[in-house]
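One chain of protein is taken out of this complex; the other chains stay put.
Chains here go by letter, A and B, matching the order in which they are written, and residues are numbered from 1 within each.
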Amino acid sequence: MPRPGFVLDVDKSTPPILFHHGEGFRLEKLPADRTRVIYPGEPLDALDDVDAEIQRALLDPLDMDPLPTLLTPGMKLTIAFDDVSLPLPPMKRPDIRQRVIEAVLDMAATAGVDDVHLIAALALHRRMTEDELRHAVGDRVYDAFAPQGALYNHDAEDPDNLAFLGETKHGEEVEINKRAAESDLLIYVNINIVSMDGGHKSTATGLASYRSIKHHHNVHTMEHSKSFMDRHNSELHHSNWRMGKVIADAGVKVFQIETTINNDTFGDALPMSVLAKREWEWSGKDRVAFVGMQQGLKRLPASTKRKIFQGHRAPYGVTSVSAGAIEPVHEKTLQHCFDQHLVEVEGQTDILTMGLPYICPYNVNSIMNPILVMCLGLGYFFNMYRGKPLVREGGVLIMTHPTPWEFHPVHHPSYIDFFEQVLADTTDPKEIEQKWEKQFAEDEWYRHLYRTSYAYHGVHPFYMWYWGSHALKHLGRVIIVGGDKRAVHRLGFKAASTLNDAFEMAEDVVGRHPTITHLKNPPIVMADVK
Amino acid sequence: MKALRFSRKPGRYVAAGVAGRLAAGKGASVGPLKLVDVDDLKLPADDWVRLRPRLAGICGSDLATIDGHSSRYFEPIVSFPFTPGHEVVGDLEDGSRAVLIPILSCVTRGIDPMCGACSAGRTNRCGRIAFGHLEPGLQTGFCADTGGGWSGELVAHPSQLLPVPEDLSDEAAVMVEPLACAVHAARKVAASGPHQRIAVIGSGTLGLLTIAALRSEDPFGTIIATGKYPHQQGLAKALGADQVVSPRTLPRVVRSLTGAFVLDGGQLTDGVEVVVDCVGSEASLTQALQVVAPGGQIVVVGMPGHTALDLTSLWHRESTISGCYAYTRSDFERALELAQEHDLGRLVSATYPLSRSTEAIEHAANAGARGAVKIAFDLRKPAKAKR
Partner (left out) sequence: MGHEKGLEKVASSVRAARAKVPPVRALVAQTTFPYRAPTTPLTVEPKPAEQKLLGHYDSGWARKLPARYARFFLTEGVVRPVIAGLAQPERRGLDRLADLDGPVIFAANHHSHLDAGLLITSLPEPHRHQVFAAAAADYFFDTRVKATASALVLNAIPIERTKVGRRSADEAAGLIDDGWSMIIFPEGGRSPDGWGQPFRGGAAYLAIRCGVPVVPIHLAGTGRILPKGKNRPKPQRTVVTFGSPIRADEGERSQAFSDRIESAVAALADEATTDWYSARRRAAAGETPALAGPQSGAWRRTWALTANRKRPSTAKRWPEL
């Protein structure tokens, strides 16, 4: 029976707490009697027979007819699936997308459907490589469709392959992939690792164009998404839901399949398994493995460490598969997500600490650059709440990450320019949006790299910055422990060499003897703040 | 009279070349430059006057000579032994201060009639450069007859002198000579303008002054400057650059500003209309060719020397490279105004007496890394040092 997540009140008997620190770890002794640590729940029990559950979901969907009855010979069928940004870290083979897609294709084959396209719904993310596609959909699917050109990446900048579907009542333009829009049935295969994913956002964002995405990926929306992990209080999701209505009204029939996975991120094998354990339960073996890993990492060059960490595949268990109409499916999925992630927390704190790991949605098989550090901390982790932010308004956020001044030249070209030019000019999201977004979004070279190479769209670093705009507005100060000083300053934050120094610096903002809360993520935990 | 003198000593010159290659500025200790006692110079003609330097700057071309890697091109247009120093502010015999315009044109050489360039006032393009009654020498500071700034005294033709206003500090005045170069370059750029974007490569003395001069001569264009060190970046911004980037990232920034595409070798498909190269190295010229727009111009202000370049893009993109040497009297007059306006005395980071010439030259050769811009010799009598 997996134990749920809980809030630990740190006392003098509490051992040092593990903080993620990029491709490394720190053990930090937290002040007793005024510190809380929010621990994630242990992995929920996985489904015993995933394939049977997929069959069940497809044959008995929510508010829709069984999938086989929706499939007819001669129809146009499109299967869209989540891209390489999900899940994190990537899943051990077989990926759940592969299992679902194979089940769907089996039914399509039985029904005699010939015209099937598979599209990686990557919005403005970088295109997936062949290896990544093979990992996601499996070799069998890849070999059957890719050579015919029927398995490909979505292209948000291809004017010939986008369909304009109308505007929402708020004047938001809806433009999505033409093939998806013109199909008789669009099946979207999700992995819902956090509660932000899925729902109408899958199609309205994943398959949309820049013209459409910019209506919700902006500072205003993000400042009013409190948090974007809580769909019912998220302007980001409200906008996507409005767009979802336009898509439905335009006659696009979506069969939504959502899957959830448990918190089994680090598996049972040492040394990674120690990362999911509670410190006071570390056995002698765990400690030896941990010390060995630390010593090893200390001696390895950064690129080797990155290779090792990026090679980790998580042995997630699948906890649910739901299929059918978007909204009921998504409500069910949210419940499964929250079952795994939510931990009740009483009240806010002065200082929020978090250890940032080596990976975020945008550096799979890549480099975590300073902008992504900001986005992971102030975007994703800060928004891991329901109700109120974990830290009070004007409080301090302390994160640990080496934050090297380093960029992946192929994946993140516009990030480099954003960092060198835009952030050197200003770090204010609104000013950045007004002054610089257009130039980057419409840069032909970035467009070219996005469409033909493996680059994120020119505007993507702006979205990273907007993702953190709610936190930037809310927080009094951000401190990165162990970060490269120049890079941290460029981000507009403060660098500290130790956590204790950071606490000292934070006292300037929040006063003496502040309360501290540590969000012990990953594995994923989301605070339900009362 | 004490003077730092550069003699023709091939052995020492080679040694300086070796040492200079090992570490910048090291040529001073082993090379042919020596502090010596010399006799007073003869006046080459009756109208010449004596100038006692107060401050004399150390210029990049001086360093190239001392470190033994200046081009052989200069051999016939210098005469040994010479006293270097052409960035000079000094006292005249009547006690007034003057800035030296070091160019040795027809009139200083007693050539009559003057060459076409000199009669047109473009003395920097003088057609008789190594001839006349003076020993060869492209400028004061490279000529055996005139002496140079790194000494107690030199001789100058009245046409070479520009009076210094009372309220201009010695430090600002010693910057007038390099600033005149920058003004000359800026005027050249402005003449083909107006321009939308100008890139300035290098934020040494010449680069910084060029930025200042461009800002006043071509006020509308966006100036993108490269600066390796933080103090250079700060000064470049203060003197009028719109954007200062590290040298490595210039192509990336130009690309982003112009929305250009990038070819595999790094060549941009579009770029800035003007690149002013204030470094003159192979690397800077290569970068200039990468980032210049088709049909654009590259103005070489820094002294290049022997350089290997792939000029295919010059041909293919129809860009031009043009040199930009020195100044005219009118450039000097403008520079005098600008020096005042921009408070350029602050660019003189350190001064040394002649007796510490080795240290001074090493400091100048590593000015950027040591947070400095201009290094000068201070020849003022101690009592008068404060002015």
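The rule is short, and it goes like this: a residue touches a chain if its C-beta (ideal position, glycine included) is under 8 Å from a C-beta of that chain, and two chains touch if they have at least 3 such contacts.
This is a predicted model, so every value here is computed, not measured.
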{"item": "Contacts of the hidden chain among displayed chains", "value": "A"}
{"item": "Chain not shown: contacting residue from A:93, A:140, A:287 or A:473", "value": "A:287"}
{"item": "Absent-chain contact - pick from A:279, A:433 or A:484", "value": "A:279"}
{"item": "Sole contact to the chain not displayed, among A:11, A:48 or A:346", "value": "A:11"}
{"item": "Positions on subunit A where the hidden chain makes contact", "value": "8-11, 13-16, 27, 278-282, 284, 287, 290-291"}
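FYI, only the chains that are shown with their structure count from here on.
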{"item": "Chain centre separation in whole Å, for subunit B relative to subunit A (CA means)", "value": "55"}
{"item": "Residues of subunit B touching subunit A in the complex", "value": "243, 245, 249, 252-253, 255-256, 259-262"}
{"item": "Sites on subunit A touched by subunit B in the complex", "value": "416-417, 420-421, 439-440, 442-445, 448"}
